[in-house]
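Note that one protein chain is taken out, while the other chains of the complex remain in position.
Chain lettering (A, B and C) follows the sequence in which the chains are written, and residue indices restart at 1 in each chain.
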Amino acid sequence: MTSYTAEFDDIPGTRVFTAQRAKAGYELNQFCMSLMKEANRERFKADERAYLDQTKMSQEQKQAVLDRDYNTMIDLGGQIYFLAKIFATDGLSYLQAVSTMTGMNIDDYQQMMLHGGRSPEGWRSIKDGN
Amino acid sequence: MTSYTAEFDDIPGTRVFTAQRAKAGYELNQFCMSLMKEANRERFKADERAYLDQTKMSQEQKQAVLDRDYNTMIDLGGQIYFLAKIFATDGLSYLQAVSTMTGMNIDDYQQMMLHGGRSPEGWRSIKDGN
Amino acid sequence: MARITHGLTTSHIPAVGAAIDLGKTAEPYWKPLFAGYDWTKAWAKENVPDVIILVYNDHASAFTPEVVPTFALGCADQFPPADEGYGPRPVPVVQGRADLAAHLAEGLILDEFDLTLMYAMEVDHGLTVPLSLVYGQPDAWPTRVIPFAVNVVQYPPPTAHRCFMLGKAIRRAVERFDEDLNVHIWGTGGMSHQLQGPRAGFINTPWDTAFLDRLVKDPDSLAQLKHLEFVREAGAEGIELVMWLIMRGALGPEAEELYRFYHVPGSNTAVGHIVLQSVETP
Partner (left out) sequence: MARITHGLTTSHIPAVGAAIDLGKTAEPYWKPLFAGYDWTKAWAKENVPDVIILVYNDHASAFTPEVVPTFALGCADQFPPADEGYGPRPVPVVQGRADLAAHLAEGLILDEFDLTLMYAMEVDHGLTVPLSLVYGQPDAWPTRVIPFAVNVVQYPPPTAHRCFMLGKAIRRAVERFDEDLNVHIWGTGGMSHQLQGPRAGFINTPWDTAFLDRLVKDPDSLAQLKHLEFVREAGAEGIELVMWLIMRGALGPEAEELYRFYHVPGSNTAVGHIVLQSVETP
C-alpha cells in the first residue's frame, strides 16, 4: 500500500508532502494560512505563544513554530508553501528561510547558490550512494 | 461552441445548469448558501427586502426571490439545490416548492405523483414532438 | 488485501430523511417505500463491511458556487451532517477511514483520475439518507464511510463512461491496499426525477426498469449513454444515475442481483434500490 510514497524515502534530505503528512500537518498548515491576513500577523507577532495556544496544533508543532525549526515543522506535516506564511510574517525571503534547513549559514548558502547551486552528486539516492 | 449546451434546449420545460448560467446566477446562489446558517435565516425572515439589499443580486433576482417565483429564479441562473435553501427556510418540502413551477396546484401535483408521476409522452423533445 | 464484495444503489430523497427523522415511516404514504428496504436492513445487519465507499452528490451544501469539483474524495476522519436550511439532520457524525482514503487518492491520481481531495467536509442528505435507509437510527453508524462526491449539479457532469472507468479504477486501487478489509460501494441518487420547471414530476418507469436490468447484466452499454439521454429519458435530476456506474464499475465484470425494489413516488422521485454481489472472475 505504501509503495508509491516509499520510493521517495530513498532521496536524501527530502520529505515529499504525502496524503499522510497532509493529515498530520493539517492544523499546522491551517495556522500558516491564518497568517495571510494582516490582522492575524499582527496578533501573532504581539504574542506568539498566545496565538498558537488558540489553535489545535500539537505541543510539538507549536514549539517548532516558536523555534522557527523548519525541518521539524516539515517532519510534523508542514509543507513549505504553507510554512512560507510564517517566514513572510518574519520578513524573511525564501532564500533566508530555506538556508536554515541546510545546516549552512546564510552567507555560505548564498555563495553555494551563486556558484551554481548544490551539486546533484551524492544527493540522488541513499541506496545507490550517488 | 455552444453545441453541447444547445442540445438540451430541445427538452421541454427544462433548464440545465450550464457554466454560463452558473455565472449569471452566482450572487443568487451565494445568497441561498447564506441561508444555511440559522442566524441568517432569522435575519432574512425578519426583513427579506433588507437582507436581499445587502447582496449583490440584480433587482430582477431579488424580486423573483421575494415572489418565490422559482421558474424565474432558474431563468436568472438559480439552481434548484441552491434554491432549496429558500424553501427550506420557508418550511416547505421539495414537493411543495417544486409543484409551484408546474402550473398545477399542490393537490393535483401530489395526485399526479401518486399515480406514477408525469408521463414522458410529449415531454421528450420539442423537435420530435414526443 | 482489501476487496469490494458488494454494491448497493438507492435514491437519496431528502423527504425520506425527514420522514425517518420525524417518525413518519409508518404513515400510509411512506409505508410501502420503507417496506421495500426491509430485506436490505436484515441483510445489512448480517453483512456489515469494514468500510463503505459512498458515491453521492452534494446538493449545494459542502460545495459553494465558488468551487465545483468533478470528483471529490473525503480524506478526513469525520464528516458532520450539513445544515441544508432545516437544521442539520439528527444523525451520527460519519466516521471516515483516512488511511484507505489516502491510499485511494494516490492510486486514483496515478491512474489519471483528477481528484479533488477533501480534508474537511460536511455531508448532506445525498450521503446520510442512504445510511438511514439501510441502518435506521443508531447512535453511531455501524461502519466507516469514505464519501465520494460527484458533480451532477453543474453541466457537464462527468460522462457515464468516465464514471464506469472510475469504478474500475477504484476496484484496482482497493485491491492494492495491504490490510484485509471488506469494502462495499454504494451508488446513490436517481432514478428518474425532475425538480425544476414545467416538466417537474417527470417519471419514466419503463426506462428505469431497463436501466436496472442493464446495470446488472450489461453495464458496458450504459457507459455509452450520453447526458442528453439521461435528461430526456430520466429527467433533469435523473442525471444522478451516472453515479451508479461508478458503483457498478467497482464490482468487476460480473455481478449477481441479490435484491431489487422499485417504487413511485418518493416525493418527486422514482425510488430505485438494488443490492449486488461481485462475482469474482479469475
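FYI, a residue touches a chain if its C-beta (ideal position, glycine included) is under 8 Å from a C-beta of that chain, and two chains touch if they have at least 3 such contacts.
Quick caveat: nothing in here was measured; it's all calculated off a predicted structure.
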| item | value |
| --- | --- |
| Residue touching the undisplayed chain, where the options are C:Thr5, C:Thr25, C:Gln95 or C:Thr116 | C:Thr116 |
| Where the unshown chain meets chain B, residue by residue | 1-2, 4-5, 18-20, 22-23, 26 |
| Absent-chain interface as seen on chain A, which is shown | 4-5, 7-8, 11-19, 22, 25-26, 29-30, 32-33, 35-38, 41, 70-71, 74, 79-82, 84-89, 91, 93-95, 98-99, 101-103, 109, 112-114, 116-120, 123-125 |
| Where the unshown chain meets chain C, residue by residue | 65-71, 105-106, 109-110, 112-121, 154-159, 161-162, 165 |
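The rule is simple: only the chains that are shown with their structure count from here on.
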| item | value |
| --- | --- |
| Shared interface partners, meaning chains that touch chain A and chain C | none |
| Two chains sharing the most contacts, counting C-beta pairs only | B-C |
| CA centroid of chain A to CA centroid of chain C, Å | 39 |
| Gap in Å, rounded to a whole number, between the CA centres of chain B and chain A | 48 |
| Between chain C and chain B, distance of the C-alpha-averaged centres to the nearest whole Å | 24 |
| Junction residues of chain A - those touching two or more other chains | none |
| Where chain C touches two or more other chains at once, by residue number | none |
